[in-house]
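Read the structure below first, then the notes.
Below is a slice of the complex: some chains, not all, each in place.
In this document, chain identifiers A, B and C correspond to the written order of the chains, with residue numbering beginning at 1 in each.
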Amino acid sequence: MHIMEGFLPPEWCLFWFIVSAPFIVYGMYQMRILIRENRETLPLLAVAGAFVFVLSSLKLPSVTGSCSHPTGTGLGAILFGPFITSVLGLIVLLYQAIFLAHGGLTTLGANVFSMGIAGPIVGWAIYKSCTKADLNTYVTVFLAAALADLFTYVVTSVQLALAFPAESGGFVTSFIAFATVFAVTQVPLAIIEGVVIALVFKYIIAV
Amino acid sequence: MTCALEFQDVHFAYQDGPESLRGISIAVKKGEKVALVGPNGAGKTTLLLMCNGTLRPTKGRVLLDGEALAYDTRSLREVRRKVGLVFQNSDAQLFAPTVWQDVAFGPVNLGMPADRVKSVVARALHDVGLVGFEKRPPHHLSGGEKKRVAIAGVLAMDPEVIVFDEPTSSLDPATAEEVMDLLDEVNHSGRTVILSTHDVELAYRWADTVVLMDQGEVLSTGTAEALFSDVALLHRARLKPPVVMDLFRELAGRGVLSREAPPGNALAFTDLVERQVLGRVSPDGHGRIYIADVGDGAADRVKTLLSSGTVERVGAMGTKAKRFAGDEKIALDFTYGVIDKCLLRAVNGENSLVLTSGGMVEHTVGRIAAYMTESGRQIEVCRM
Amino acid sequence: MENILEDHAHRSALRHLDTRLKLLVGGGAILLGLLSPSPLGPAFIAATMAAITVGVARTPIRFYAHLLTIPLSFATISAAVILFLSGGGETLWAAAIGPLTLTATTGSANLAALILARTFSGMCALFFIALTTPMAEIFTVMRSLRLPREFVDLSMLIYHFIFVLIGEAVATRNAQEMRHGYVSFTNAIASFAMLAGMLFVRAWEKGEELIVAMDARCYDGVFAAGEETEGASRRQIALVAAYLCLCTAVAIAARGATIF
């Protein structure tokens, strides 16, 4: 879920830019080394980024307002690691704001954190640990995608709750309210995404 | 008679863009072979995407079997079952991991039971000559094979009308001819076939009716001979006349050939020149054309004929005949444009054999008879 | 999805205006809207940015109206949450739904209105940038701002591939729909997964093709930067400054104003 331009108060915009910055900077550093060592990575990173963009702008069937970000970026995290993926996430989110009017510029920091950093890291961690635990590949992929997706919404809810704490009960109440509103729409979506990504994986392995 | 498909004053504009179709009216009869001919950007693809409701006219309407298309989900499903569309770029159309899965995609989505899906897919693959390719991944196939898979995927849904966007684009000549041969077969099985092309030569030889398009408009509709002899019109559509037509016009301009009756194909052209030069057609010494239906027991008869040495050239028309030749290890001289080539051979005094099947036997006999009437030549036809 | 805003930027009447100036207008408007303490400032910005985009830059009005619906759902849902969560001031409206009591107060209503206004001002300013400035020119600015080379290069290549892959995705999606790929929920899921998988495989092949194409032209780690737009005239700079000052003035003048 993209936080729209103008929705977050200025201090929180700044805060999330500062939180995301280290990941981006380190990702950029990693990327530079990787490209220097092997120039062929640049085109492959580019197709991966474009793939994430196109995948997330194709609406999932029967559901409106989908954003398969964590999905695509999760795949990126498995291929390139979470830090470089955060750079891809930044670029993709920038294009989504400018090309599709999804998200915004001042909210870019917050959106990058939820969709380009938090989601992929969770997805990546689940993938790594499940692979180590020798779980079935498709189950692993399903779990990684679905949970990364859910986690992204949790982070978005946290971001909104921090910016708009409730009058009574403060952050916690607000978080519960935002999380509930999004959970209604997003939990089924996360499950669908998990299934879709598991199928995509199956497809790629088959070809 | 109701038309298979009809466009009535169809206009279309992509979002905020200029109009890409500006009042198109075309009527396609049942069982007809229609070619939309025009340069890139003439609006051919846009028009084809309207045949099955993928695009909706901004003005005007499209009629299928005499009924105006409706654009609700349920009606569109029905339309898409009746009208199959084969894209220019096969890669965009083949998305499943194996050939079998790709061809089965439509039938499965139509809710057919599993064994019916199996038989339908087997039939479609058989019809396009790809038995044995079931488990191959489509993106490892050659261009011609991909096109066949795409056609099988559409045939599996048993449509009444099949629409092809630039069917031969980026195929080499022999493969292109084989695909065109397949299109003829599809047509002989009773389906209406519409294709778009910028290949004038192809449309010239293939189409019953040619629709000349440019810049979103229909410039003219008619038979290939009539349309392609109008050089000014072709020039307007940035197209070249077919070579045969061009040569005819040039020779007519110099007073070598008479301006009347432009030739419909290379065979007619050579006859024209010959008559002019020799003052008559060479009346005798023609070869014979044998026609074999590759059904039961054909193998023995064909082998006997071939071993007798009377036949100099062998051609096969249609997928079934080609497979028959492959199975029986018969070397083929002609795999496309078979009838005309055998007629040319016969005129030159050589005997030839046409392997074919089903309705195409009658078609072959008819075509030869028509040529005899046109040319005043007598060619002996032996059905076996 | 075929609605990439950038396609309109190439047809915009402000297409050839200096890029930095356009970014300054859009960016300035976003920030001013965000910093305004009352909903009136952002409302003014939203209205003027929309008027400029439609009136001066000549974006078709129907298309623009359609664009405005994109932020609508997110903004209203989230504003509703804020309306019932935050407080302050008198109670305007209260209703009990089961065990929950939803209360809206003047304070919460004002906050919700502010957030809504800011969202629309921000989106209208963003639309202004998106609908008048081709991406290629933004790359040039990114370059001149000395952003890391790899970052800009990667952005440019992603830009290229977005259009390549969208073309394929749309065509394949059409092909699937023609063969009834999206008629039921389960087959839609399967079709979508097939589409995504195919797209991934295809994307990877394109990446490998690009390596060959780049090497064929002696790729040595450099991408050409775009040419700068011919600078802004004094009059244009003065107009932009005047507009931003006006926005600031309105925001300051209306700083205490509330709706409820």
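Keep in mind that, in the parts below, contacts are C-beta pairs under 8 Å (C-beta built on N, C-alpha and C of every residue); 3 or more make two chains touch, one makes a residue touch a chain.
Keep in mind it's a predicted model, so treat the numbers as computed, not measured.
Q: Per chain label, how many copies make up the complete complex, given that just one of each kind is displayed?
A: The complex described by this file is made up as A x1, B x2, C x1.
Definition applied: only the chains that are shown with their structure count from here on.
Q: Going by the touch criterion stated earlier, list every chain that contacts chain A and also contacts chain B.
A: Output, common partners of chain A and chain B: C.
Q: Mind naming the chain pair that shares the most C-beta pairs in contact?
A: Greatest number of C-beta pairs in contact occurs for A-C.
Q: Which integer distance in Å separates the CA centroid of chain B from that of chain C?
A: Computed value for the inter-centroid distance: 48 Å.
Q: Mind pulling the chain A residues that touch 2 or more other chains?
A: Correct list: 203, 207.
Q: Please set out, as single numbers or ranges, the residues of chain C touching at least two other chains.
A: 3, 194-195, 197-198, 201 - these are the residues of chain C that touch more than one other chain.
Q: What part of chain B is in contact with chain C in the complex they form?
A: Per the stated touch rule, the residues are 15-16, 49, 52, 54, 73, 77, 80-81, 84-85, 87, 89, 91-93, 95-97, 105-106, 108-110, 139, 153-154, 157.
Q: With touch defined as at the start, can you tell me which chain C residues reach chain B in the complex?
A: 2-3, 8, 11, 60, 63, 168, 171-172, 174-181, 183, 187, 194-195, 197-198, 201-202
Q: Quick one: in the complex, what on chain B touches chain A?
A: Spelled out, the residues of chain B in touch with chain A are 97-98, 137, 139.
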